[in-house]
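One protein chain omitted, others in place.
Right after this comes chain A.
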Amino acid sequence: MRNSFIYTILGAALLLGTACEKEIDLNLNGNDNKLVIDAVLTDIKGDCVVKLSRTKDFSADNSFVGVSGAKVQIYHNGDTTLLTETATGVYVAPELSGSSGNTYGLLVTLDGERYTATSYMPSKVPMDSLSIVEEDLFGDMTKVANVSFRDPAGETNYYRFQQYIRGTKVKRYYVRNDDLTNGNDINARLYILGEDDDDHEYDINSGDEITVEMLNIDAAVYKYFYSLSSSATGENESATPANPVSNISGNAVGYFSAQTVERKTIKVP
């Protein structure tokens, strides 16, 4: 909504032949070298992975530089699982899965510092179907992935989706709650906005394989991704560009989510 508004202003200016874009150099500095925790536990075995890295300079490359040698534990009701580091900065527990209704804890110990978080695994809302619909988006008929499900009326639900087109993960955050849609049949459309006209990486064509993961997340993780998508993705249009609201205590950024996951794959007709 907000975006279409901005696009219209820009569209109007473009029409006048006046808007212009260019890369600029800004002197950005002081990344603090903070620990980054990207931690997920799902209801499926093999999905549990905790990635540790550090914040980088703006001018550095985007490669993942893992942080080794941390002690990473996930605990629940006195059961503690120690994760093993399989690659630099990547810690896994292949046999560990969670279940809805439980709260899980994360404890990362590194260089004597402790970083903790808890997350509640919410109930799993089943995906009814995944389909492709065609929609007129800004004058172009565009194929869009559509996830159908029924939102349960009796509780507050938070969702996150991940989309893969021809095996490539789409770099977009799709989060929603049921604030205005509680108890309804939902068709969640995973739009890919903001692409240039000559950019075809995320075009959906007949014969393509599309995979969507539907995640049920808790309120804090929703808040994390909501604030991340509105204020830390580099589109300087939110009220206050800022670090997302993290559920991790300790001097680190990132999140820990105990979430359910359901995957569906279709071939585009």
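Just so it is clear, contacts are C-beta pairs under 8 Å (C-beta built on N, C-alpha and C of every residue); 3 or more make two chains touch, one makes a residue touch a chain; residues count from 1.
The rule is short, and it goes like this: contacts and distances are computed from a predicted model.
In the listed set "Outer membrane receptor proteins, mostly Fe transport", "Dihydroxyacetone kinase, C-terminal domain", "FAD-binding protein" or "Amino acid ABC transporter permease", the entry agreeing with the UniProt name of the missing subunit chain is "Outer membrane receptor proteins, mostly Fe transport". Touching the missing chain, out of A:Thr55, A:Ser97 or A:Thr211, is residue A:Thr55.
Looking at chain A, the residues touching the absent chain are 1-2, 4-13, 15-16, 18-26, 28-32, 34, 36, 38, 53-64, 133, 135-140, 144, 146, 162, 169, 171, 173, 179-187, 189, 196, 199, 223, 226-228, 230-245, 253-255.
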